[in-house]
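All remarks here apply to the structure that follows.
Note that this is a trimmed complex: some chains were dropped, and none of the rest were shifted.
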Amino acid sequence: MPVTYLLTHMTWPEVEEALKTVKIAIIPLGAHEQHGPHMAESCDSVLAEEMGKRLTEALHPLALMTPVINMGVSPHHLHFPGTISLEPATLIAILRDMVSSLRNYGIRNFLVLNSHGGNQSTLGVAAGILSTELDVRFMYAKTTASAKDVMDRLIDSRLYGHSCEREVSEALYLAPWLVRQDKLASGDISEGDWRKLRPGNPIQGFYYYEEMTRNGCIGNAPAGSPEIGEEIVETAVSRLAAAARELIEP
Amino acid sequence: MPVTYLLTHMTWPEVEEALKTVKIAIIPLGAHEQHGPHMAESCDSVLAEEMGKRLTEALHPLALMTPVINMGVSPHHLHFPGTISLEPATLIAILRDMVSSLRNYGIRNFLVLNSHGGNQSTLGVAAGILSTELDVRFMYAKTTASAKDVMDRLIDSRLYGHSCEREVSEALYLAPWLVRQDKLASGDISEGDWRKLRPGNPIQGFYYYEEMTRNGCIGNAPAGSPEIGEEIVETAVSRLAAAARELIEP
Amino acid sequence: MPVTYLLTHMTWPEVEEALKTVKIAIIPLGAHEQHGPHMAESCDSVLAEEMGKRLTEALHPLALMTPVINMGVSPHHLHFPGTISLEPATLIAILRDMVSSLRNYGIRNFLVLNSHGGNQSTLGVAAGILSTELDVRFMYAKTTASAKDVMDRLIDSRLYGHSCEREVSEALYLAPWLVRQDKLASGDISEGDWRKLRPGNPIQGFYYYEEMTRNGCIGNAPAGSPEIGEEIVETAVSRLAAAARELIEP
């Protein structure tokens, strides 16, 4: 990888030098939660970090990447072994401490690059709180949501979004070790009230993931491929980079 | 209005009687914020309460409506005189206290009927917290979002959603006193970074409303009418009622 | 009603205009709690709001009334169906958010007009916190306590104060729909430790309302009348207006 400002890899004099050009901090945010029988539980955090590296590189020398937040808000997965869930207030506290610390060094734009849907509401709340409380511009994005058109073209499942062919594809491209290729399975779906509470219905609400799927994944993971992953990821990275550039360049 | 279980209007023996059939509490949630030159600042709260009455009636005798929460999360409007904004933590505390109190009387399903977009993230967070902490089913819905197809048919503005023809129409149908008919104005839009942060873009983030509109409204309010309002409202109420019924009936 | 600055009914340009003369914000505060077999549970909130309108009118154009806080601190009523109780910390958070928001527009005097005894301690605490933290003058008043002499003259019960002839009278004058005239009942009093903990005893403390009264009210509600209500209310409004005027006029 060419030069990229990864805070974890830098010394303080290197950070001091980088700050002469840096205008935005990229904060990768994932989750630690079950991903069915075929993906490791760190999936979201690893994908967020990998995407973060690519985005930071694409924005070089305007961007600097912080340590990944490697756990997220996952109460709906807590009945599958190994899942760790942060309270929303804990995640906001972490974000406040990070933004508050980095603001000391003159950074005023923050972009949380989030790979986990369960974090989105908390990020919406954090955006209002931290922007007004700390007088910064706090922004957030789903890692690959901006490549929705690519997904529509390449993915056939009607219900997907967790350890599905999209996520497996992204992992096969970005971090193949996350995938157990010999265990790839489609979602083992149960019927229940969750269908009536999904986005797109008149009413939303909380449900546990095991009400929806017995094996913890949805969609059709075996249909994933590194090629699909590449197209989704590269499209999203270039769109995110273009969008970020427009927001931070004079 | 025929018989409806409005908690504000009932005595405790009447509540005790109603609880024999009630399966769900409807919590209307609005905001107190500027709505441009042509709508009163209580707009969202009044609309939520009026919608709540209709939904409660449609679900009778399964539903009971609580007092309206008449302020919401509106930091983006705080630079227009009169706006009052609750911290997200305050709104969650109110919801916790309401759910925790009503659970004493055997109610286990809660539906927040929310008219204000700025509350949605907080409701998403609250759903996870309160469902797991209090062992209830906490659900939420935007008042008229389920009538999106009707809006697509009847509304021409590309940018709308606050004190626009949709909201004016809903108010003309539900509570015409909210509207200053002689002051109806289109949004006086400013260009700025807000366009790059709207839903649908790769990146989301906080911006103040005056960055987007000088008069505090968007869309084309003069195009509103009670007829449009009626179609949106009645469509949404019947869809919400059907959806709620499916969730609470055995 | 003549012109009165009710924030719920105003547009932001109207608020901007009003702020040229407004010196004080009136915050009506009630409760949502059982009021025996003959009063609706919103009683306190409705009375606070109605009193607030009259006081705001009497102070016009110096005062502006905010949205009512329509729930309060009522843990002692939680065993009667329908009661909703806010934690004291929740009520203080609401007040902080309201004061903090309205201070943006130049208001420095705040008067909480409170109709519910259970809120008084919390208001005493809030006064110290918010006055020093936000650098405003935070004041509070019981809606009709200043007409104590009128009550002493017109009310015979020795134990009264909740859904009694005083409260019924106030409601018959201000909002008669709150009263079930065919259900009016005296308090069905139980003996117990509560007597030893009432104000006036050496020791105070918490007790549940059902320890004191089986039907949820005390006093002699059937003795209430709109005439008694009028005398109490009008006396209190004029005394409150005079007191407020002395505090905010130069």
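When the chains are written out, they are named A, B and C in that same order, and each has its own residue count from 1.
Definition applied: a contact is a pair of C-beta atoms (placed from the backbone, for glycine too) under 8 Å apart; a residue touches a chain by one contact, two chains touch by 3 or more.
All of these numbers come straight from a predicted model, not from anything done at the bench.
Visitor: With 3 copies placed here, how many are in the full complex?
Guide: 6
What we mean here is this: only the chains that are shown with their structure count from here on.
Visitor: Please classify the inter-chain touch graph. Allowed labels: line, ring, star, complete, other.
Guide: Contact map by chain: line.
Visitor: Count the C-beta pairs in contact for every pair of chains, then give the pair with the highest total.
Guide: B-C
Visitor: Central chain, going by Cα centroids?
Guide: So the chain sitting closest to the middle is B.
Visitor: How many angstrom lie between the centres of subunit B and subunit C, each centre taken as the mean Cα position?
Guide: Those two chain centres are 27 Å apart.
Visitor: Calculate how many whole Å lie between the centre of subunit A and the centre of subunit C, each centre taken as the average of the chain's C-alpha atoms.
Guide: 49
Visitor: What positions in subunit C touch 2 or more of the other chains?
Guide: none
Visitor: Please output the residues of subunit B touching subunit C within their complex, sorted ascending.
Guide: It is residues 7-13, 15-16, 19, 32, 34-42, 45-46, 66-68, 70-71, 78-87, 89-90, 93-94, 96-98, 101-102, 104-105, 177, 180, 183, 216 of subunit B that touch subunit C.
Visitor: Quick check on the complex: what are the subunit B residues that touch subunit A?
Guide: Residues of subunit B touching subunit A: 73, 75-76, 78, 87-89, 111, 118, 120-125, 127-129, 131-132, 137-141, 145-146, 193, 196-197, 201-206, 236, 239-240, 242-244, 246-247.
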